[in-house]
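Structure incoming, see below.
Here the complex is missing a single protein chain, while all its other protein chains stay put.
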Amino acid sequence: MLDYVWLVPFLPGCAALVIGLFGKWLRTRSGYVAIAAMLGTIVVSLGCFWDILHGKGPFTQHLFTWISVGEFKAEAALLVDQLSVVMLLVVSVVGSLVFIYSTGYMKGERGYARYFAQLSLFAFSMFLLVLADNFVLMFIGWEGVGLCSYLLIGYYMDKTWAADAGRKAFIVNRIGDFGFLLAIFLIFWTSGTLTFSGVFDQAPVIYKYGGGVVTAITLLLFMGAVGKSAQIPLFIWLPDAMAGPTPVSALIHAATMVTAGVYMVVRCNVLYSLAPTSMEIVAIIGAATAFIAASIGITQRDIKRVLAYSTISQLGYMFLALGVGAFAAGIFHIFTHAFFKGCLFLCAGCVIHAMAGDNDMFHMGGMRKQMKITWLTYFAATLAISGFPLTAGFFSKDEILWATFRSGHLILWLVGLVAAFMTAFYMFRSLFLTFHGESRAPEKIKAHIHEMPRSMTFPLVVLAFFSLVAGFFSIPKVLKGSAWFEHFLHPVTNRGAEILHELHVADPTPHVPELELLLMGASTLIVLLGIAAAYAVYIKGWPEIPKAWAQRFGVFYKLSFHKWWWDDLYNSTFVQGTIRLAKAAWQFDIFVIDGVINGTAFMVRSVASRLRKLQTGQLQAYGVGMLIGINLIVLLFLLTR
Amino acid sequence: MMSQPTVPQLFWVEVAPFVVLCIWALAIILADLFLPAERRRVALPLGFLGVVLIAYLSIQAFEIPGNPFGGMLTLDTFAFFCIVVILVGGGLTILISPRYVQREHIPHGEYTALLLFAMLGMILLAVSNELITLLLSLEILSLSLYILTGIERHNPRSSEAALKYFLLGAFSTAFLIMGIAFLYGATGSTFLVTIAERLPAAGQQSALWVFVGFGLILAGFCFKLALAPLHMWAPDVYEGAPTPITAFIATGSKVAGFAALWHVVMSLADWQAMTQNTFYVLWIIAVFSMVIGNFAAIVQKNIKRLLAYSSIAHSGYILITILVIASVPAVRTNATQALLYYLMAYMLMNLLAFGVAIACGRKGDSNIEHYAGLARTSPLLAAAMALAMLSLTGVPPTVGFVGKFYIFSAAIQAGYLELAIIGLLASVVSAVYYLRVIVVMYMHEPSREAAETAREPVGAANSLALLVSSVMIILLGIFPFWFLGLK
Amino acid sequence: MTSYMINNLVLSLAIFSIGIIGFLVKRNAIAILMAIELMLNAANLAFVTFAYSFASVDGTILVLFVITVATAEAAVGLAIFIRIYRSRGTIDVDKMTTLHG
Partner (left out) sequence: MPVSILYYALFVIALGAALMVVLSRNTVYSAAFLILTMLCLAGIFLLMHQEFVAAIQVIVYAGAIMVLFLFVIMLLNLREREILLPDFRSLRIWVVLLVLVFFVQVGATCFIVLRQMRDVYPPELPPDTIPLIAKTLLTKYLLPFELVSVLLVIAIIGAAMIARHDEPAEHSDSS
C-alpha cells in the first residue's frame, strides 16, 4: 500500500479540481465527491499504517524533481514514517467526519460547491504538509493550508468583520512564515540540502550542540510554528478565525492545521535537541499560552470562542511537551485532541444551528432535553478535554505533565496543573450553561430547538467514542499499560535523544513509578476540583454552594464550612484574578501585538507617503532623481574599483 | 593596416524571425491603409498570427546556435529562453488588447504594427551581442513604446505619460550613448566578445573608462528596468499609458532589458579588475528597488500605480540574480536559471493582473475601490486577480514562489544571505498591499463599478489570455522544469 | 601627444553637462529636447575623438548611427509636443503634473 501513498494528496486534490470546475453542475453532489475522495484517503492511510506497523517504513516516494538549482534539488517526494502515518490517520478520519457533517451543516448555503472545493483543497494541502519529505514541500503545504484557512474564514463575506479577521490571520501568519522561510534558507545555507533525512543526518556534525546557528534555525522555525499554531504572542488570529463556518473551525482551527506547528517541531526534533535554549523557550511559551488562553476561556460568552481559547491552550500543552523533550507525548496529544476538540466544535455547530445562529451561551441552557445525542457527545468530549480519568485527554495530558515534572520544570508543571484546573472549569461551565439549567432562549428560538439530522450526529458519535477510548493506545507503563503509542513513534521522536546520548550531553532521569502515580492522582484531583467548582457555580448557583458541597461530597464538607473563606478566595483571587489576567492578556494582545503590527504598518505608511510626496509629477524632479542615481552609480564604480 | 571588410555570411533561417517580424508589421500597416474601415480590426488577430509564426521561426533559428551578422547577434540558449518569454508576453498582450483598443478608439493597424515593432526591438535586444545593435534595438523598442503610450490621442493623461516617458527616456539614452562611447574608447570595439578579449590589455591603461562606461550603460538600463534611483518615471507612465501597453512596458521591456544587461555583464564580469566589491552597486540598487517599490506601493489607490511600484520591487528581486552572475562565477548557471524563470514568472503574473484590470477598468479608471465585491459579481475575474496577487506575493505553489525561491537560494549560494533576508522582509511587506486587493474583492460590498463590470462581456481573446496565464502560473509553479527543460 | 584627446573630451563632457543643466532647468519641452540634442552631440564628439585615436572608421560609423537615433527621437518627440500643444495649449512641462503621487 505504501506505493499508493501519492493517492492520499491526489484524491482530495482531484476532488477540489473537479468541484472547482464543475461545481455549478454538481451542486449538492459536490459534497459526495469530496467525501468519496476523503474515504479513499482513509483506506490508503490505513494501508500505509498497516505496512508501517509491520516494519516496512520509513518509505520515500519520489514523484518528480520540483526545483533544481545546480546540485541542490527540491524533490516532490512523499515520506511515510511512523510520525506521518499517525498524522495521516488523524487528518483523514477527522477530515472525513467533518466532510460528512458539512453536508448537513451547509445544506442550502450559498456557495455549497465552493465550500467543498476549498475544503478539499485544504485536505490536499494538509496531506502535502504531513507527507512532505523536505522543507520546501512542507512549506508549500504550510502556505496552502494557510490560504485555504483564510478563504474559509472569509466564507461569509457579507460580514465585514470577517474581512478584518481574514486579513489579520494572513498578516500574522506571514510574520510566522517569514521566520519559517528564513529558517529554511539558513538550513540550506549551512547544510546544502533541504530533505529531512539529509539535514537530520548531517545535523550532529555541522551544528554544534547549543550553537548559535542551530538555535537561530530552531527559533525561526518556532516562529513559524507560533504563527500557525496560535501561540503567544501571535495567537490573536485564532479566536477571530471563528468567523468561518463551524465545521471549518472543527477541522482547520482545531484538529489539523493549527497542529501543523507542533508536527513541524516534532519533525525537526533532531535540530531542537541540539538547541537546548530553543527547547526552553518552546516550553515556556507553551506553558504560558496554555495558562493564559485557559484563563481567557473562563470569561468568554461565545461558545466558539471558548473552544477557540481552549484550542490555543491545548496547543500550548503540546508545545510544553515538545519543549521538555516529550515529542511523542506532544503527538499523542495532537491525536487525542483532534477527536475531542473536533467533537466539541461539531457539537457547538449543532447547538448554534439549533439556536438559529446565536453563539452566546448565556442565551442557551437546558438544551439537553431536545438534543440528547449532542448533549451526550459534548459531555463525553468535555470529560476528555478536562482530563477525566481514563478518557483520552487524561492519558495524553497526564503524560505531558509527567514529562514536564520529570524534566525538572517544576514551575511549568505547576502552571500546567493550574491550567488543567481552569480547563476543567471552563469546559464544564460551557457544558452546564449550554445544556443544563433552564432555557434562556427567546420563545421563538426555543420552539425551533431540535436534534440534528443523522449526517450531523453520526460524526459526533464516532468522535465522542474516540474521545473516550483513544487514550488506550498509550496507557502508561505505570498503569500496567504498554505505552504503545510512544513505542510506535520511538524511531522518529527519539532520534534527537539518541543524538544527545551519543554526544554525552543528556542525562537520563531515573524513573520513579510511585511519583508518577502520585502526580497522576494530583492532576485527577485538580480536574475533579475544577468540575466541582463549575458545577457549584453554574448548576447550583453561588448561594447554595455550602449545602451542595455538604450533601454531594462529604469529603468537602469541612471546606464548605469556611464559606466566607472560599467565597472570598474565589471572588477576590480566583474570579477577580482570572478576569484581570484575562483582561491583561487581551490588553497585551490588543495593545502590544496589534500595536506592534499597527505601529509597523503606520511607520511603513509614513515612509510610503513621504516617498509619495517625492513623486510630484514634475518632470525635472524625476530628472534630478535620475542624475543623483547616475552619479551614485558612477561614483561607486570608481570608488570600489 | 586595415583588412578589407567582407560581407558577413548569412543563413536565412537564422535571421528569418527578425526579417519576417519586420515585414509582418509593415504588411499590417499597409493592409490597414487599404482595408475598409469596418474591417480594420482584423489587424490584431493578424498580429497574433504573426507572433505564432515568429515563434515557429525562432524555434527553427535556434536549432543550431549561431552568430549571424559577424557576431552582432548571438543565438544562444539564454537568448532562446528570453525570446520564448517575450513571445509569450507579446502574444498575451495582443490577446488582452482588442476590447481596450475598441473602447478607446485606438487605430488598430498602427497599434498592432507598433506592438510588433516593439517586440522586434525586444527580441533583438535579447540576442544582440554588440553595443550599437543593442542601442538601436533599445531605440526601436523605446520609440515604439513612447508612441504606444501616447496613442490614446483623446486622453490628455496618455499624452502626458508619453511626454514624460519620452523626455526622460531620451535623457537616459544620452547617458547610455556616452557610456558606449567610453567603453569604445577604452577597448576600441563595440562587439562585446571583442571587448571581453581586449579588456585585460586595455585595462592596464584605461580601466577607469571601462568603469565609467559600464556605469553609464548600467544607468541607462536602470532607467529601462525602472530600478530604484531611476524609477521615478514608472508610476506616472504606467498610470497614464493605455492599460495593455502598460502591461507590455512592465513585462516585455523588462525581460528584454534584463537579457541585454545579462549580455553586457557577462562580457565584463570575467575581467580581473572586476572584483566582488565592484558589483556592490548592484547590491545597493537591488535593495533600494525592493524597499522603495514595496513601501510606496502600500499607499497607492490606483491599481496601475500599485502594479508599477510592485514592478519596481520585482526588478529589484531580479537584479539580485544579475549581481550573483556578475560577482560569483561558481553560481552563475543557477542564477541564470533563476533569472530566466523569474522573468517568465514575472511576465505571467503581471499580464494576468493587467488582463483583469483591462476587463474591469472603464475609461482608464482603475481605482482599487472599484474592485469591491468583484468576487460576488464576477467570480472568475476575481479569482484570476487573486491568483495574480498571490503569485506576486510569492505564495506557493505559484510561479511567484518558485521564482523567488530560485532567486533567494541563488543569492544564498553566492553568499548574499543578507540580500535574501532583505528580499524576504520586502516580500512580507508586499503581502500587505497585494492582500488589500484580494480583501477588497472578496470581503467588501460590491461597488457600482463591479456590477457594471459583470454586465460587460470580457471578450473571447481576453478570456483566453487570462485562462492561459492562470493555468501557466499554476502549472509552471508545480512543474518548473517544464520551462527550464525546454532546451 | 594626447592633448587633442583631453581637449576634445573635456569639451564633450562640458557640452554634455550643459545639456544636463538645460534638461533640468528648462520649462519648454522643445528647449528640453534641444538640451538632449546637445548631450547627444557631446557623445558624438567623444565617439569621433576615440575613433580618431584608434584610426578606425568604426567610430565614424557609430557616430552616423547616433545621429540617426537623434533624428528619430526628435521626430517622435516633436510629434508628441504637437499633440500636447493641441490638447492643452502649452508645452510647458511644469504644467504636466496630472499624473503624480
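Miscellaneous remarks
Order of writing sets the labels: A, B and C. Residues in every chain begin at 1.
The criterion applied here is as follows: a contact is a pair of C-beta atoms (placed from the backbone, for glycine too) under 8 Å apart; a residue touches a chain by one contact, two chains touch by 3 or more.
The shown structure was predicted, so the numbers you read here are calculated from the model rather than taken from an experiment.
With respect to the full assembly, the chain omitted from this view is in touch with A, B, C. In the complete complex, the residue from B:Thr74, B:Ser144, B:Asn294 or B:Gln337 that touches the missing chain is B:Ser144. The chain not displayed touches chain A at residues 618, 620-621, 624, 627-628, 630-631, 634-635, 638.
Although one chain is not displayed, chain B still touches it through residues 1-2, 4-8, 22, 26, 29, 37-38, 40, 69-70, 72-73, 102, 105-108, 110, 113-114, 117, 120, 124, 132-133, 136-137, 139-140, 143-144, 146-147, 150-151, 153-154, 162, 186, 205-206, 208-209, 211-212. On the side of chain C, touch with the chain left out of the figure occurs at residues 1-2, 4-11, 13-15, 17-22, 24-28, 30-31, 33-35, 37-38, 41, 44-45, 48-49, 51-55, 57-58, 60-61, 63-65, 67-76, 78-83, 85, 91, 94.
Just so we're on the same page, only the chains that are shown with their structure count from here on.
If you average the CA atoms of chain B and of chain C, the two centres end up 26 Å from each other. Separation between the centroids of chain A and chain B, computed from CA atoms only, is 43 Å. Touching of two or more other chains is recorded for residues 23, 32, 93, 96, 98-101 of chain C. Annotation for chain B: residues touching 2 or more other chains are 163-164, 167, 171, 235-236. By the touch criterion given at the top, residues 64-70, 72, 74, 136, 139-140, 143-144, 147, 154, 157, 160, 162-163, 166-167, 170-171, 174-175, 178, 181-182, 185, 188-189, 601, 604-605, 607-609, 611-612, 614-615, 617, 619, 621-623, 625-626, 628-630, 632-634, 636-638, 640-641 of chain A touch chain B in their complex.
On the side of chain B, the complex with chain A involves touching residues 163-164, 167-168, 171-172, 175, 207-208, 211-212, 214-216, 218-219, 222-223, 228-230, 232-233, 235-236, 273, 275, 277-278, 280-281, 284-285, 292, 295-299, 331, 333-334, 337-338, 375-376, 390, 395-397, 401-402, 405-406, 408-410, 412-413, 417, 420-421, 424-425, 428-429, 431-432, 435, 439, 442-445, 478-481. Of all residues in chain C, those touching chain B in their complex are 16, 19, 23, 29, 32-33, 36, 39-40, 42-43, 46-47, 49-50, 53-59, 62, 65-66, 69, 72-73, 76-77, 80-81, 83-84, 87-88, 93, 96, 98-101.
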